[in-house]
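Here it is, the structure, as structure tokens.
Left out: one protein chain. Kept in place: all the others.
In this document, chain identifiers A, B, C and D correspond to the written order of the chains, with residue numbering beginning at 1 in each.
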């Protein structure tokens, strides 16, 4: 579905409403420096891309990739027109899961076409933010690219923070004796982190290239803005790496604590067993059938035996409590 | 066995049927730009390669490698003729095993010779696909090389997906209490992943060189297609690396869960032991032979004893259930 | 809050008291080689940065970063003016925790503006130290930058040393049989080390660039001083990496020792159980009701049985002590 | 001991028998392009090297290294004469151990001197193989170097294959319930792999340099042959790395299986204990001395008790078998 189709010149949007792609393509062909068309698609139908491909002369390989989805983040240069793949991430609080989406950008002289799949990183806000900055908007299509990449990377932050919160919860669970070992949760968090890393990490190299000005048509002033995005992306990547390492350590600590815990259980059990077995021994003794067992005939023999048994149990109980087995 | 021997000119196959290699070699020697011979071999007999080597002047080291098999993926430059080794992969669903094959390509001015060993990546489809694209076919031998590499890398995808499915199954097994720990299966999956990585990873460098145009005779238009393949290969490699890390984590989580599980067993056992041992203690007490044990002569003494034993067992049962040992 | 605003010329402070930022900006604009303004802010209010940004023409992205905090360490070049982010670290002995703060530096021709957030690395000392070195002070703003970076990196040292001490304590705990396994403490130490690494490590690249003279306006003489800081930072980074590896090993050793310890407990328990069970068996034997059990009628039968039971317990006790199960 | 001393010219050996080193040195000094002397030593006595050093002007550092042995693989350039160290490997099937030897090569204009220490990679075969290829032999001393390196790397293959076989055996042992955990064997295999990696890996860089033609005096035609060797060495290195990772995983899987196994044992034991303890409880009950225990006087009381005990044991046995504890 074509969501919007705007014409920007001199840092200002020319028509409030979306224009027709055919008209837009004409404008794009004749666009002056800094003038451009921005077409936004959301989960396009098969025909949409084909139509735009014809109008704007998009490269077949790029269009094929955009149709297939599940691409890795990248920037591909097709003779001064670019195909960019970004992966969006959205943290679903309740499921404790990261949902991934994709944004594909076709950018060339005079036009930017964005295709969004799945959840995360709505582009309307990116567009609004850029429209509020006529100075940047006037720099042409690469400003739109920046606005989108900036939005996508900014939206990674709540994801990392959400994972960070979960890690802290998991730490509490691991080191709290009364809660069962959260092995499954640790593992699923680690899976999330690994997948998120795979979504965000490949973006670093193209961003580095953008910062260094390796791509044609990026105004110098904008390179600083790409450097800013690159810096944020790197910060997120470093945090994700730390989280990965932390989760590995938590898994190990968890394992050690499971063993420590088992040790405690074994000690407790053994103490109880001893407390039952010792009086049983006494009872067995007085259950023997020897003809001559003086205690049996004592007046308070039975009472004494019971007392002895209770005392023994008590002494053992205190002893085991003292050596912390109980 | 020589499977096919075709003559391509101006993007079209010249004869429907296979031609004789001797005739093909003559054509290759006189080939114009974009004209070439494509000879396909499948598990060739010793004589086949020797014959083609004589006809097309293949380098002895390349021929030796092609005969030996079990090569690592690589592209070797012999003065503008190339020897390429690819490893094909096929995922056998039932055995949960990856089967590997090999494809060797000799490519030079005017000819492409492909040698296929073992299962996976049938080249007939690659040939069909390329013949449907006269524009690419007209670019000469490197187009054929692209078509083959593209096919091989595309065929990696179902392998990675198959492994991904198995990993998800294994996750379910690990975190399902009622199933035994699938240690052996995890290990064998990891072995598959390591071997698959070894088959696919060495391809990345030569593909990068192809993308960058480091090899002579690759038309610029085709470099984009090689970049596309390179990108797919990288995506697969990144996924394989994630899988490797996931499997390591699963192995660790599995270990922790085995310990947790053992803990549960020990608790259950201990509870049962206590439930049996406590009444036994009571029975032992009334088995003592003291002369003066008033309870023994009570009317309902026996009943009371039995009741006490049952009650004690019940209380313990409830208690252990409450602390979740039962 | 603006803490200080000084004017330096020819290696000397010009006014004892802080001057007004507006006046300072004028001086900065007209500053000769080596003359500069140093403004120090501590947890500035929103208006402070905006005011200085207007006066000194700071770049909007840099100001935005300085307001957001939680930046990664970096040096950003804005056409010969620089924005530098440093992370300060302070080790809190009692909590065994590293507290992190941030210092942002805006440096350009004729001015240095420092913004400090959170605890750690008070800059007054850095200023004092630099004022005591007129030769360096006369080298201009980059000398101030050096003084600050030097102070920040110097303040990392007590952090690493504090962690080193904790690691040694933890080692003692791990290998001391009488203390419980300090799993939680090891984990928290590792977390500290990972976070500290994340704070300090990204500084290495910019420091390397400073040493190599990649930034404009750093006098040659000062490059040696930056090399000195770089060297210290690298030393700290290497030590942090060692600590990370050590803590991983401690976690593993801890796990092994927990298992060893459990083994000891199981052996002890089993020995005790056997010592109780064996006499119980004897007692049970003499509790049998056979008509013809000669021992029952022996005069010292009962005494002999008791002696046998005691002897058996003793023998078992000695035996288990000898095989070190007790 | 000097094993052989041959004079090669135009791709042919000049004398069947070994010539005197003094004579050889004269020939070497006057050697034409592609003419050279090949002297082979095996575990030389102190004097041998000194004598050759004098005759051929070998560099003192190279000679010192050759005398010391235990060098790391390397190629050292002494002004157009070279000192090469190779580590040979031989897999001893029965001991499951890799034995390492060393080959030192001094190569310069007109001469190649090879010194072999310890087992592995006999050079006579390398010499034979080269003599069968007059076209390569005519390329001079670097052809001899290639023949030796080729032989050494070829001889790595059976080593890797031997280790691969052992790994497969160890896998079977690990996953076979009836065999004890082969921890020691896994560890020793890993040690072998680490040591072998250390012997083979440092060779990759010099081979890469040879392939790229970084060393003077290597004819272009020969560079392809060195590339071939390099490729084999890389294949071996990749396989060794996979083996290292596999062995780490096996060690982990082994640990998990030991725990699983222990779990099985604990369950079995507990089931047996319960099967004994429950009838004991019944027996204890009827061992009580209450005056009024009607069952005691029943005609088939005893039989019923015995039956009850047997039934109980049976029921428990069936139950434990059903929950797979027995």
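In the analysis below, a contact is a pair of C-beta atoms (placed from the backbone, for glycine too) under 8 Å apart; a residue touches a chain by one contact, two chains touch by 3 or more.
This structure is a prediction, so every number in the text was calculated from the model and none was measured.
Touch, as defined at the top, links the missing chain to these shown chains in the whole complex: C, D. Residue in contact with the omitted chain (choice from D:153, D:288 or D:316): D:288.
Chain C meets the missing chain through residues 171, 174-175, 224-225, 227-228, 231, 234-235, 238-239, 242, 245-246, 249-250, 252-253, 255-257, 259-260, 262-263, 266-267, 270, 273-274, 277-278, 280-281, 284-285, 287-293. Residues 59, 61, 65, 71-72, 74, 76, 78, 180-181, 183-184, 186-187, 190-191, 194-195, 197-198, 202, 248, 251-252, 254-255, 258-259, 261-262, 265-266, 269, 272-273, 276-277, 279-280, 283-284, 286-289, 293, 295-299, 301-302, 305-306, 309 are the ones on chain D that touch the missing chain.
We take it that only the chains that are shown with their structure count from here on.
Between chain A and chain D, the least number of touch steps comes to 2.
Interface of chain A with chain B: the two copies contact each other largely through different residue positions, with under half of all numbers used appearing on both sides. Distance from the chain A centre to the chain C centre is 25 Å, each centre being the mean of its Cα atoms. A straight line joining the Cα centres of chain B and chain C is 41 Å long.
The multi-chain contact residues of chain C, meaning those touching 2 or more other chains, are 287. The touch graph of the protein chains shown is a line.
Looking at which chains touch one another, you get A-B, A-C, B-D.
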